[in-house]
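Yeah, one chain of the complex is gone here, protein chain that is, but the others are all in their spots.
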Amino acid sequence: MPLVRISVRDAMPITKRRLVADAVYDAMRATIGIPEGDRFIILSAHSQDELFVDPNFKDMKRTADFALIHITLRRGRTVEAKQALFAEIASLLAERAAIAPDNTMIVLAENDAADWSFGRGEAQFVLQQPPATPSSH
Amino acid sequence: MPLVRISVRDAMPITKRRLVADAVYDAMRATIGIPEGDRFIILSAHSQDELFVDPNFKDMKRTADFALIHITLRRGRTVEAKQALFAEIASLLAERAAIAPDNTMIVLAENDAADWSFGRGEAQFVLQQPPATPSSH
Partner (left out) sequence: MPLVRISVRDAMPITKRRLVADAVYDAMRATIGIPEGDRFIILSAHSQDELFVDPNFKDMKRTADFALIHITLRRGRTVEAKQALFAEIASLLAERAAIAPDNTMIVLAENDAADWSFGRGEAQFVLQQPPATPSSH
């Protein structure tokens, strides 16, 4: 379900961008109960004229290796689950893509069960119930 | 009002991308009461190194024809209205752009009336009321 938008600088090699995408997916699997295959990620690479990032806000040290991860997901995760997700993303990006944790920014946006259609024009998270109809007897 | 972000693969021809945009607008008009001219659509075409989509999640068959449609709109549509919107978008994309319904994914994000300015620095959905002032008599 989560829809993930990743924004990086165009200087980041394509192989490294893929490592970032894979790490975000694995972190969601490990911490917020995302099922296997629930992987929908849009990555955009931007020039320095397009990605404006403060180098030090909140006492971080941000460089051209910065990765912004914007995740839309269903409402209801606890604060603790979100904290675990943040920690795991930062940890995996460091381990696998050598991106310093200071360079990993994450923003979540929550929506509702009825806000998702994975295909066929259906709202897969909404229980299919027959419409209420007047009794015909 | 809706702000529509459409993401497709760069292999999709430009004429077909336009058909997708038009179909989403027409589907919103037909199902969720969008007025004529309320058409604000940003389309992005991505290489295969940028758009990571599971080919089979939720038993769909997704191909390079995949279209992800992310719509920001005012809170308050019923589940039934959203289901009608999903069905109509999938139907029109199939009819007009030959995109299989399995390839149409839709994600909604709701916000509030005060979250929209269509121009001139005004919040058009908020009723213009004079500020409460102390009586001057």
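The first chain written gets the first letter, and so on, giving A and B; residue counts start at 1 in each chain.
We adopt the following convention: a contact is a pair of C-beta atoms (placed from the backbone, for glycine too) under 8 Å apart; a residue touches a chain by one contact, two chains touch by 3 or more.
Just so it is clear, the model here is predicted, and its values are computed rather than measured.
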For chain B, residues touching the missing partner are 3, 14, 17-18, 21, 25, 35, 37-45, 72, 109, 111-112, 114-124, 126
Touching the unshown chain, chain A contributes residues 7, 44, 46, 49-54, 56-58, 60, 62, 68, 70, 79, 82-83, 86-91, 101-110
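In this text, only the chains that are shown with their structure count from here on.
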Expressed in whole Å, how far the mean CA point of chain A lies from that of chain B is 19
